[in-house]
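Note sheet for the following structure.
Presenting chain A:
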Amino acid sequence: MKKFLAASVAALAISVAGVAAADPIKVGVITTLSGGGAGLGVDARDGFLLALKNAGDAAKDIEVVVEDDGQKPELAVQIADKMIQSDQVDILTGIIWSNLAMAVVPSAVAQDKFYLSVNAGPSPLAGSQCHANYFNVAYQNDNFHEAMGQYANETYKKTVIMAPNYPAGTDSLTGFKRYYKQELAGEIYTQVGQTDYAAEIAQIRASGADSLFIFLPGGMGISFMKQYAQSGVEIPVIGPGFSFSQDVLPAIGDAALGVKNSASWSQDVDNEASKKFVETFQAEYGRLPSIYAAQAYDTGSLIVSAAGKASVKDADAFRTALKAAEFESVRGKFSFNTNNHPIQDIYVREVIKDGDVLTNKIIATAFTDHGDAYAEQCALK
Partner candidate 1 sequence: MVEAILDIKDLRKSFGALKATDGVTLDLRPGEIHALIGPNGAGKSTLIHQIAGTLKPDTGDIHFLGERVNHLGVAERARKGLGRSFQVSSLAPEFSALRNVMLAVQSKQGSSFRFFKPVMHDKSLTEPAMAALERVGLKDRANVPAAELSHGERRQLEIAIALALDSKAFLLDEPMAGMGPEGSRQLTAFLDGLRQEAPILLVEHDMDAVFALADRISVLVYGRIIASGSVDDIRNDPEVRRAYLGDPA
Partner candidate 2 sequence: MQTALFIEQLLNGLQLGVMLFLMAAGLTLIFGVMGLINLAHGSLYMVGAFACATVAAYTGSFWLGLIASLAAAAAAGAIIEILVIRRLYERDHLDQVLATFALILVFSEGTRWLFGSFPLYLDIPPLLQGTVPLPGGSRYQLYRLAIIGVGVAVAVGLFLLITRTRLGMRIRAGESDREMIGALGVDIRTLYTIVFALGAALAGLAGAMVGALQSVQVGMGEPALILAFVVIVIGGIGSIRGALVGAVIVGVVDTMGRFLLPQIFGLFMNASQAGIVGGALASMLIYIVMAVVLAVRPQGLFPAAKG
């Protein structure tokens, strides 16, 4: 569970490159640096800062303020208020979790600030509550689940699906079922924060399924995979990339080997931007980057590209520059849909062992130029 009151205001004011000349841009990064989910936030922050560093002079007028939300919505709101009122930032970014994004984004964009999402993509923000100043540089929440549904539809005949009983969980299964048209062997909802999955594993064993789709982010996924590997159940596991990302693989250990998972990026994506990102990330921080780092890196690059074209004080021009998405994405192709959410390829990866290190390898492409299901509910054109 979350920790008490979470750290606030770990003000890491970082002036990336000297004092600004003309129209500096001030970016507020609100992310999770303490508590159970800190690993994701740390990766996102590092990825974001790396993009600005790699951009060199192009980013010299971008000033960044980073603060820790401790994965608590009310704290995130408080920090957002502070950044808008006191620090007078132009752009907010960095939030990992959908519930925090839902708390911060609507009021931030209503106050004429830009918000760029490095990870969370809750469906209301893609559909009915979409906003011209809200750009999602990561994915719409359903995307990876849809990709796995698509993959399973082609590969398996009888899948049992499982997720925690909360909105992201139900969205996940909905997304999966949107593309999976074969028989469902069962639909299991677990408790949020659940640590023991014996009861569920027994059900899975008894289900007679030929595959298992899971969405269990963070510690839940680690616990489940360890217990599943020990249970002797041999049904292959598939799932969205979150539970098999670089930050959690070491804690799962070999139990993760062979799991197929979906993501819009993997460290073996074949393009120059990605290679440079992985290399510099390893050099700078001494570890492999996760997908959270990659998405945040793209977010940083996007801001740099827009800043080169327009002043942030001219909101309309800056918005147009963002929407053009003319930056070198580590994902290769990247563009924005009408609702300011990505159109991108989504891959299927497999967890492998590279020497002693567990990592992911791309084995297929589930979707090419994939958008999301909510764009038509969005009033933006």
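How were these picked? Simply put, all candidates are chains of the complex that A comes from, given by their letters.
Just so we're on the same page, contacts are C-beta pairs under 8 Å (C-beta built on N, C-alpha and C of every residue); 3 or more make two chains touch, one makes a residue touch a chain; residues count from 1.
Remember, predicted model here, so these are calculated numbers, not experimental data.
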| item | value |
| --- | --- |
| Chain A: touching candidate in this complex (1 or 2) | 2 |
| Contact footprint of candidate 2 on chain A as seen in their complex | 1-4, 34-36, 38-39, 42, 165, 170, 173, 184, 186-191, 193, 195-196, 198-200, 202-203, 205-206, 219-220, 222-223, 226-227, 230-232, 247-248, 250-253 |
